[in-house]
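A single protein chain has been omitted; all remaining protein chains appear in their positions.
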Amino acid sequence: MRRIVSNISTQSHEFKENQADMARVLNEFRQLQQKARYTRPERDMQRLNKQKKLFVRDRLELLLDPGTPFLEFSSLAAHYAYEGTVPGAAVVTGIGLVSGREVMVIAGDASVKGGAWYPLTVKKMVRALDIAIENRLPVIHICDSAGGFLPLQSGVFPDRFAAGRIFRNQVQLSKMNIPQIAIVCGHCTAGGAYVPALSDYNIIVRGTGAIFLGGPPLVKAATGEVVTVEALGGCDMHTTTSGTADYPADNEPQAFAIARDIAAQFRKPKKQVIETAPVEAPYYDPEELYGIIPMDRKTQYDVREVIARIVDGSRFHEYQPAYGKTLVCGYAHIWGYKVGILGNNGVLFNDSAKKAAHFIQLCNQNKTPLVFLQNITGYMVGRTYEEEGITKDGAKMLMAQGGSVVPKFTVIIGGSFGAGNYGMCGRAWDARVLFMWPKAEIGVMGAEQAANTLVDIKTRQMQKEGITLSEKDIEAIRTPIMESYERDLSAYYSTSELWDDGILDPADTRNALGMSIACSLNAQIDDQSYGVFRF
Amino acid sequence: MKREFVIGSESYDVLLNKALGEYHLDVGDRQLAIQAEEIGSGEYFIYVDGRKQRAFVAVDDENTYIHMEGKAVTIQRIDPFEKIMGGDGADGSGSSLLAPMPGTVISVNCEPGQQVSEGDVLMVIESMKLETTVAAPREGIVEQVNFSAGDTFDQKALLVSLQAEEE
Amino acid sequence: MQRIRSAIRTQSESYLANKAHNEKVFTAFRERQERARYVRPERELARLARQGKMTGRQRVEMLLDPGTPFLEFSSLAACEDYDGEIPGANVISGIGIVSGREVVIHADDNSMKGGAWYPRSTQKIIRALDIAIENRLPVIHICDSAGGYLEDMAGVFVKGGRVFRNQCILSKMNIPQVAIVCGNCTAGGAYIPGLCDYAIIVRGMGAVFLGGPPLVKAATGEEVTVEALGGADMHTSISGTVDYPVDSEEQGIAMAREIVGQFRQPTKAYHPQATEAPYYDPEELFGILPSDIKVQFDMREVIARIVDGSRFHEYQPAYGKTLVCGYAHIWGYKVGILGNNGVLFNDSSLKAAHFISLCNQNGTPLVFLQNTTGYMIGREYEEKGITKDGAKMLMAQAGSEVPKFTVLTNSSFGAGYYGMCGRAWDPRFLWCWPNAEMGVMGAEQAARTLGDVKLAQLKRANPDVSEEEVAVLRQRVKEKAERETSAYFATSRMWDDGILMPTDTRNALAIALSVAANAPLANPSYGVFRM
Partner (left out) sequence: MQKIKKVLIANRGEIALRILRTLKAAGIPGVVMYHRVDRGAPAVREAEETYLIEGETPVAAYLDIENILAACRTTGANAVHPGYGFLAENAPFAKALAEADVIFIGPTADVIELMGDKVSARKFVEARGFPVAPSAIEEDDPATFVERVAKVGFPVLIKPAAGGGGKGMRVVYDGANLAEEVERGRREGERYFADGRLFAERFIENPRHIEVQVFGDQHGNYVHFWERECSIQRRFQKIIEETPSPALSPEQRQEICTAAVGIAEAVGYQGAGTVEFIYAPTGEFYFLEMNTRLQVEHPVTEMVTGYDLVYEQLRVAAGEALNYTQADITQTGHSIECRICAEDADADFAPAIGKLLKVREPVGPGIRVDSGVIEGQDVTTAFDPMLSKLIVYARDRQQCITRTQQALRDYVLLGVTTNTAYLDKILSHSDFISGDVHTGFLAEQADVLKQNLSQDTLDFLLSAAALTDEQLCNAVAEIPELYAAMGHWRN
């Protein structure tokens, strides 16, 4: 495989400007992430301390194999929700290694509102369990939650992907023979009690862990019975009397050590075999991405420069290099795993869409996972293209992509607009994971375009009512719309709403993809099959 | 994976990993590229960042003995996770010893106020034609003994209780 | 199979009181549904007349085989969103019979805001397509939408992709789809016909393009007419994006019927036996359902008014009596019914897990009739392992291979809602009765708990709170709790597949049972039961 020849000059003014801009953006991103991870009100930390409970991040370090990576999902979930008072949606999820096994970790963050479940908490947990199901990953639940956040119960409780889905997914995992461990470090009340109960193995920490369908106050209210937490659902009761919990632990570190021991008993998954090659670091420094990604999202740049900084040895076998050039397709290796990459280099035309459909089929046939690098404003519009059947060519691409049996991975590296988001395997299309870069944007159309369209409508309405608007009036309407749109388009908004699995530092993309691909191979790849292509 | 290596009174936390065929050892904030080549039974060439030493190594359950650079050093190996595990907690540090099944007390081997160690026999009971010893699950002071020899008891009867542990 | 002996006396005071109360509740529902279906602003109807278009609902009626039922989904979707201005979320969806085949119909409701897609619209389409996937039903799309509602595009766009993803999956599953393009299909919407096996376009009315003329002009400066850019003739003769040109909507619908007539009839996983009407009049349900949600009623009385001949083989009649389990037939289809008769105890949970396993073993679909306040709490039950017994029930229920159907008859609170196959547990269909309430806890309890919290907050800020202020706060919290636990709140958000009149339950379940048989049944298999 040939090495991509980069045309980037790291000494150029443009590069340095881009780099400085990215430094600013990344700095902001890291600060936000740091804050979401570690900054807590003093009294919450004191409370944990008083309860002899560990901070969720420390729990993770006790659980995970030392010196191994952890791919955290959606660290900025709920960033814009609940006035920003629920960092990370009060739960930490991610893939890590425990006793050498790839596992999904779902850890309630009791330092945020006692670990109460907000609607986005539940969404994040359900998503993590979906990832576990899709990738057949054992799950380790670290339970420490005050329970559903009552004022928002309607967002937590009833819907298909609300809290019930957590337990439903647990059952599916069990049915699929994918083990789960629950470590009960705090209270598991009401529905939450089912998290340990539906786990194959559970550990409960003496003195702090408790499991009950109704806690002492509720019991008192319902039946008048007065009972202590320990007697109602404490460690010793459940491990000796009810059998609802399996392993008593004297303290949290011991509980995590037990969990590690349990995980060591898990059968190792039989991995789907795909093509691999010896691992090679990218020839070009991934940090050069900072200077490659333009300051202005609308400035076009060559996606090959991105590929060169993600793949092994910066080597890339480009498929149909002369055809449908607005979509770059080809094979490469990431951490040794062979992948088929589709990266946008402009608007999707008929030929680019057909090229995509063809290349996706090839990858399905030879069981090569797909990586989509989205930087797309959509499919080409206009008479020529409609006459050529842009819709049905786009539909071919969707049919091939939506019908794929190989795992798909999406990184939104720039814009993700219109049907391009769909064609390039957006959220609705079941990418195993979907990440965004900090400057990425996602929406039906760009903010400016949307704002203009809306202002047009408003102006026409006013005109109908006989009012003519001055430039200033129009600006006054436009500006707030623009601002609100820009927010809604931003990666931060997307990640807040869990439309993605998290924002990535571009230089982290290689590792994130490497881990995601490795995990995806726990599920066997079916034989290929498609729907009907509209030819 | 981590180990705590103890040499004399000094303790060293190390982290070993193997990436792309190469072992790396993290010691403090330094990372060493290391390798061992067994050249004879218990005899090795050890490479650290490209430098070489010959070493004789013998290992038993607890220690590693290394003869290198003309001297022998004993290194105690501690798996931090096993260290945390300690007891399995199964018997718990619980305070109440409940009868596992109905039966008769054969003998009482402790009295209230007595200091007992983990594993001390507190009572011998008989049921289902089997004699079972009731042992102290942890160190502590006997709080209450609820039966005398010859007494019968029901399942889950509180046989002996220990004073609660100080927080 | 024995007939249930009803203990209801239709002349009793409580019966009559209940009936009076429920008639009000049910009438209010009917009125609300009528409004959502048919009442439209004059100017919208005038616009349609001007364009020579039928309403979405008229199109559906014309499409269906005459004299056959239509099981509409979520007729009151979005009824509590968007100020109630987007009736049925601008989408009509349901199961009907076309050319003798059961199909899912998705028709854009063009009679409000040009049929624009709101977030709830795409949600409703996606749900209809999910139903099609789960039950292997062909889909007929009647397209006539102004496109995504721009002011809420964030809510439409990212999740909306699932419409098209589901279309691809249906195609991959060999389940045919037909699109009738009666209006503009712009941007993403263009993919609905694009991804269908068969697409029909009405000349002069329908158009398909990724970007309409204004967008094209803005993007490239090109000026082009709708017809030239994406009209019937262009697509059916030049691009090949659409298959059949037709001259009118009526012709389009007729063409669709002809196409559906070509579909292979599905192989059913199970078949009905001869049917029998319920012995007891379903209308009596009006007097059985209590006027106060806290008053207990015997679920057997409900079963007696839903199942064939009111016959019911009750399983373990003496054990775990707060859950009624047994076999019955609905329109000839054998079902296993689980109905709540009180709080779920350890024994009732074990009974449920056992009975569900039996039904999976013998391939009997499950019907859950919910009236639950949850699982029993307290020391004794925790010691007996109520959580792990509940977990067994969940494990059996969620691990089920047979189709499941859920009806919320009265209250659905706490984990009981989950155990009895709530929304997250993938019942093929889930309906609420108009009187039903759902939530983590009952409205009263929620209002009390939340009110206490809010009051404490208020008192921290202002220690001299007046009695009136307290009363106002309590009232506000109570109203909010009541609203959020109501069936309307639920159906607006599509936590269900629609509100159902109790008397319609028998028919709805029968249609559901029939379509569910399109998907083959897998052998029973479960996760690990925590013993």
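Should a chain be cited, it is by its letter among A, B and C, assigned in written order, with residues numbered from 1 in that chain.
What we mean here is this: contacts are C-beta pairs under 8 Å (C-beta built on N, C-alpha and C of every residue); 3 or more make two chains touch, one makes a residue touch a chain.
Given the structure is predicted, the values throughout are model-derived calculations rather than measurements.
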item	value
Displayed partners of the chain not shown (whole complex)	A, B
Contacting the left-out chain in the complete assembly, out of A:41, A:100 or A:480	A:100
Of B:16, B:124, B:141 or B:158, the one touching the omitted chain in the full complex	B:16
Residues of chain B (touch criterion as defined above) contacting the omitted chain	1, 3, 5, 7-8, 12, 14, 16-20, 23, 25, 27, 32, 34-36, 42, 44, 46, 48, 53, 55-60, 64-75, 77, 79
Residues from chain A at the interface with the omitted partner, ascending	65-72, 75, 97, 99-102, 264, 279, 335-336, 502, 504-505, 508, 511-512, 514-515, 518
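Keep in mind that, in the parts below, only the chains that are shown with their structure count from here on.
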item	value
Length of the line joining the C-alpha centres of chain A and chain B, rounded to whole Å	40
Chain centre separation in whole Å, for chain C relative to chain B (CA means)	57
Separation of chain A from chain C, taking each centre as the mean of its C-alpha atoms, in whole Å	29
Residue ranges of chain A touching chain C (in the complex, touch as defined)	148, 150-151, 153-154, 156-168, 171-177, 190-191, 193-194, 196-198, 200, 211-214, 218-219, 222-223, 225, 227, 231-233, 237-238, 241-244, 378-383, 385-392, 394-395, 398-399, 401-403, 418-419, 421-422, 426-430, 442-445, 449-450, 453-454, 488, 493-494, 497, 499, 529-532, 534-535
For the chain C and chain A complex, residues of the former touching the latter	148, 150-151, 153-154, 156-165, 167-173, 187-188, 190-191, 193-195, 197, 208-211, 215-216, 218-220, 222, 224, 228-230, 234-235, 238-241, 374-379, 381-388, 390-391, 394-395, 397-399, 414-415, 417-418, 422-426, 438-441, 446, 449-450, 453, 484-485, 489-490, 493-495, 525-528, 530-531
Residues of chain A touching chain B in the complex	62, 65-68, 206, 235-236, 239-240, 247-250, 253-254, 256-258, 260-261, 279
